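With one protein chain held back, the other chains of the complex are shown just where they sit.
Chain IDs A and B follow the sequence of writing; residue 1 opens each chain.
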Amino acid sequence: MLQVNKLSKSFGGVAAISDVTLGFPTGSLTAIIGPNGAGKSTFFNLISGGLVPDAGEVMLDGKNLVGRNRAEIIAAGIGRAFQIAKIFPSLTVEETLLGAIGAHQGHSANLWQRFPLPRTRDKVGHVAGMLGLADKMHVLSANLSHGDHKLLDIALALVLEPRVLLLDEPTAGMGPDERWRMIDRVYQLWETEKMTLVFIEHDMDIVFKIAPSIRVLCYGRVLAEGTPDEIRNSPQVIEAYLGTDHGANAA
Amino acid sequence: MSNETLNAPSRLFAGRPTLKRDVIIAVAAVAALILLRVIWPSPAVTDFAIRVAAYAIFATSLNLLVGYAGMVSFGHGMFFGFGAYCFGLVMQRLALPIPLAILITVASTAVLALVIGAICIRLKDIYFSFITLAFQMLIYSLIIAWVPLTGGDQGLQGGIPRPPFLGINLANPLHLYVFAIVMLAVCLLIMRHIAESSFGYTLRMIRDNTDRASFLGINVYLVRLMAFVIAGVFAALGGVIMALFVSGAYPEFSNWTMSGEGIFMIMMGGISTFIGPTAGAIILSLLNDVVTRRTEHHGLALGIVILVFALGLKKGVTDFAADWWRARREGAVGKQAAEARS
Partner (left out) sequence: MDLNALGACLVSPSCLVTQTTSGLIIGLLLFLVAAGLTLIFGVLNVVNFAHGSFYMMGAYFAFTVYNVTGSYALAILGAALGVALFSVVFERFFMSRVYGGNVLMQLLVCYAFILILDDVVKIVWGPEFKSMGMPDYFRRPPLFIAGGVVPVFYLFLMGMTVLIGIGLWLIIGYTRFGKVVRAAAVNPQMVSALGINTGLVYASVFALGGLLAGLAGALAVPVRSLVSGMGFSILIESFIVTVIGGMGSIVGALVGAILVGMVRSYGSIGFPLFVEGLMFLLMAVILVLKPSGLFGKEA
């Protein structure tokens, strides 16, 4: 269970996140929505160790993760994919996954043995298969399509065996068909791996179709939370965000 | 590092590079070079090879930092110079056997690199480059100023004693030649193994995307520090060979120009391959030799060559070779696929 209490972060006097309290039950699938600048990515940053909060707690199964370094937060089980995929352009897909798994298993400083260590090979096929990258293992990451970049980015979070997976706009930069394929894959991932999955999304059709629960952020605060129906009918949300434009938003 | 310099891994043979294969190549190369010397005992060739050995070790160590780890050090020459002076001083003053002196040099350099690296690596990007330069010039100034110890701008005076060890007499040019070649092979083998180890791939990950690397739980600072120390130690070994070659040590070994030549060697030879810096060392040494023989306007000629390379070629020699090889293989694979379809 991921519980965030009274999380706050300001940059030079501007409050990016104010007093945010949210709970994500174990194994839940939640979408975070909100207008641009609402602080969604900042929120992810604060939970995953990318930024240090000014105030508040991030409790994962009762343990407060605030103030811990990135390695500890990852070890605790928070994994993250980014809006702009952070991958290694000069490595192939296979090398990327091998390297990531090796890092997770603690071999990153191993000077004695050649890369890749045999025990890392087994897991690679599994992760690659989950994300549909199995036939692209020897492609250079720099040469992958945008969609595959995002998939690889997710794979890099998955190899760490997270209990909570944070996906920052997994469908960013994609056309409508590709977006649905991506979100389908994300959904399947959630169903098979049974982890707590939180994703940021701008496409309202997708959000309402896929996510059992939704949280709305606006100006760094929680505007509303609930099921798609509750959100759809919430006056604050309609006023602040949906307006008459829902569904037409690409990233 | 900009994407311009990130080249695809260049595989000369299929499959991953194994230690066994690298050792075989190294042994074959050493054997060939020794044979060459036996057939052609020219002092010019001998001297050339020993100098190249020293520079190649230095350049390869620099590329561990620049090419593999993405850490652009402007001051790597400081370890080359420190290695030369440390070895020279130990031999002059402590009268120890050469292998022990080398060991002491390695240990001292490791400590120095640890201290300097711990400070420099706290800084990022261009500031890292600046502070490595600052430390290097600091060491250079120390060498020039501390006349009683280092001989100041005259360099280490009196020559370096070379007591024979294990039947090897480094005062003998042939012995020195073989020693240098073997040292080159051993150093390259070790650095190659490190570059192809898990650690080496961690370096690549840090280079390509430091953020993601840290989000994988990698201790970026520590790994970079390790790379810095390793590179420093090997640079010092290059300095040891140079010190043996000139039987002394000069402030130039630790000057900015040394670092500049190192950068030139790796850029000219190729950042994206392991053997690139060695090729660069050969090219630079050849260039220096040719230019000093043909013209007194050494700087003009070298400068023009560098310009042609930097503005025209923009890539190292082995980078081109790797690109060509890869294109050829992808072409062959494409042909195979086309044939399979028909």
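Structure notes:
Everything that follows uses one rule, which is that a residue touches a chain if its C-beta (ideal position, glycine included) is under 8 Å from a C-beta of that chain, and two chains touch if they have at least 3 such contacts.
Just so it is clear, the model here is predicted, and its values are computed rather than measured.
The chain not shown here makes contact, within the complete complex, with B.
Considering the full assembly, B:260 is the residue among B:41, B:99 or B:260 that touches the omitted chain.
From the options B:49, B:84 or B:137, the residue with contact to the chain not on display is B:137. Contact with the chain that does not appear here is found for just one residue of B:122, B:294 or B:329, B:122.
Contact between chain B and the absent chain runs through residues 1-2, 4-5, 66, 72, 74, 119, 122-127, 129-131, 133-135, 137-138, 140-142, 144-145, 147, 152, 256, 260, 263-264, 267, 297-300, 302-304, 306-307, 309-311, 314.
Just so it is clear, only the chains that are shown with their structure count from here on.
Of all residues in chain A, those touching chain B in their complex are 48-50, 70-71, 74-75, 80, 86-92, 95, 98-100, 102-104, 107-117, 140, 142, 156, 160.
The touching residues of chain B, when paired with chain A in their complex, are 3, 6-9, 16-19, 193-194, 196-202, 204-205, 207-209, 211-219, 222-223, 226.
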